[in-house]
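Heads up, one of the protein chains got dropped from this complex, but the rest are sitting where they should.
Moving on to chain A:
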Amino acid sequence: MVDWTDFERSTILDIFSKMDYDTVGPKSLARCLVVYPWTQRYFGNFGNLYNAAAIMGNPMVAAHGKVVLHGLDRALKNMDDIRGTYAELSVLHSEKLHVDPDNFRLLADCLTIVVAAQMGAAFTADVQAAFQKFLAVVVSSLGRQYH
């Protein structure tokens, strides 16, 4: 069980309530595939990922970016039991998708930077801390069921 201060809870919910999922999702996944190219190993059937321009313009990457970002919705609705909420998804990523859980952290870092660029100065150090704490809990929960 994670303790959230009132500031953290309201900040996190506020960021996501204002988020443009259709922009942020695609940008974050694409950025992850460019900045950490080994993550492309999971997307062999996504077509052209040969260079940054191809990745940024790839429609399958964009679609999947939205799916992944919306995956955070359930954590937002269950902030007091993120671990339980993601137990099934953790098993899926481990048993079926075989994703190295280190990758969750890489994607979280890219998401942080995309959100920072969208929010500009409003992404203060305190807001960053709250946002990163939320993502750290999500990342930990997704890795929890691996064995």
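Note that in this section contacts are C-beta pairs under 8 Å (C-beta built on N, C-alpha and C of every residue); 3 or more make two chains touch, one makes a residue touch a chain; residues count from 1.
The rule is short, and it goes like this: contacts and distances are computed from a predicted model.
Asker: Name the absent chain as its UniProt record does, using one of the following: "Hemoglobin subunit alpha", "Translation initiation factor eIF2B subunit delta", "DNA excision repair protein ERCC-8" or "Protein YIPF".
Answerer: Options "Hemoglobin subunit alpha", "Translation initiation factor eIF2B subunit delta", "DNA excision repair protein ERCC-8" or "Protein YIPF" considered; the missing chain's recorded name is "Hemoglobin subunit alpha".
Asker: Out of A:2, A:113 or A:137, which is the one that touches the chain we can't see?
Answerer: That would be A:113, which touches the missing chain.
Asker: Tell me which of A:31, A:64 or A:83 is the one touching the absent chain.
Answerer: With A:31, A:64 or A:83 as choices, the missing chain is touched by A:31.
Asker: Mind listing the chain A residues that contact the chain we can't see here?
Answerer: 30-31, 34-35, 52, 55-56, 109, 112-114, 116-121, 123, 125-126, 128-129, 132
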